[in-house]
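Left out: one protein chain. Kept in place: all the others.
So that you can tell them apart, the chains are marked A and B in the order they are listed, and the count of residues begins at 1 in each.
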Amino acid sequence: MAALLDYLVNRGPYLLFVVLAVLGVYLMTSHRNYLKAMVGLYLFQASVILFFVAIAFRVDSSIPILVPGRTITLSNPLPHALMLTAIVVGVATLGVAVAILRRIQAETGSIEEPRHEAGESGR
Amino acid sequence: MIQPFDSLMLRTLLGPSVAALQLFALYVLMHGHYSPGGGFPAGILLAASMILPLLVKGRGAAWRTLSPRGAVTLTAAGVLLYALVGVASLLLGGTMLDYSWLPFGDDVANRRSLGILLIEVGVTIGVAGAMVSIFYSLAGDIGQEGGD
Partner (left out) sequence: MILYVIKVLVVLLAVTALAVVRVRDLFALVLLLSVFSGLFGTLLALMGAPDVAFTEGVVGSSVSTIFFMALLWRIDPLALTRASVPRRLVSWIPAVAIGALLLYGVDALPVFGEPTAPPTTYLSPEYIDRAYGDTRTPNVVTAILADYRSFDTLIEATVVLTAALACLLVLQRKHDPTV
């Protein structure tokens, strides 16, 4: 039990990454409301960003900004640059997804998946 | 467009908020070399400062707001500025986006620092225009350019 607790404590952000990914996938597949499914995609994306920043963390380091004349250990700046791109692209695709939802709502009247009744095909 | 939500508190806070947001966006852009930030947060702060008057006062008020066509033009201009800096380096003898071939400055490192600043300005303008344009599309009526 102590070993399990020690394991959980040492890998906290990685476990949060797994929890967020699981909750994101569950939201995407189980909800009939498209807005909540989109929020599941947002949670999944947040989990991936968390993972990349967590693997770049060093316990003895400071933020990745050089101070000329002093030697300090810096965190790994390369995943930070990749995740900046990922966040901005994520918000752009969020805008497009909300636009598509808005159009779906205007054309069909609701943003839920249509229920299929027995004997009806397609529409 | 949605009915603007106007109240005394919002009208009073609108001016200082927009001023503070734009000044902070300019600061974040210019100090991207020395402190966290850079072009992307600056663009989004600028977009927030342009969306805020639309939410409070709508489009017909005395604020000079960006038109929907102007927002798309701004986005394209930002990306074009970025690409032109790259192509200028290409035409002046180097490879694309190699800022050491730009014709300003005396030292290679200073030229690269200036190149970084130029493209961050391009990114800021592009991101700000895109966010305002997406807001106009979402908040207006369907099939109509920008609503109202």
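As a convention for this text, a residue touches a chain if its C-beta (ideal position, glycine included) is under 8 Å from a C-beta of that chain, and two chains touch if they have at least 3 such contacts.
The structure displayed is predicted, hence computed values, not measured ones.
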Touch rule applied to subunit B and the missing chain gives residues 2, 28, 32-41, 44-45, 47-48, 51, 71-72, 75-76, 78-79, 82-83, 86, 97, 99, 107-110, 112-113, 115-116, 119-120, 122-123, 126-127, 129-131, 133-135, 137-140, 142-146
Contacts from subunit A to the absent chain lie at residues 9-23, 25-27, 29-33, 35-36, 39, 42-43, 46, 49-50, 53-68, 73-85, 87-89, 91-96, 98-103, 105-107, 110-112
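Quick note on the criterion: only the chains that are shown with their structure count from here on.
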Rounded to the nearest Å, the gap between Cα centres of subunit A and subunit B is 25
Residue positions on subunit B within touch of subunit A in the complex are 34-36, 38, 40, 127, 130-131, 134, 137-138, 142
The subunit A residues in contact with subunit B across the complex are 63, 65, 84, 87-88, 92, 95-96, 98-99, 102-103, 106
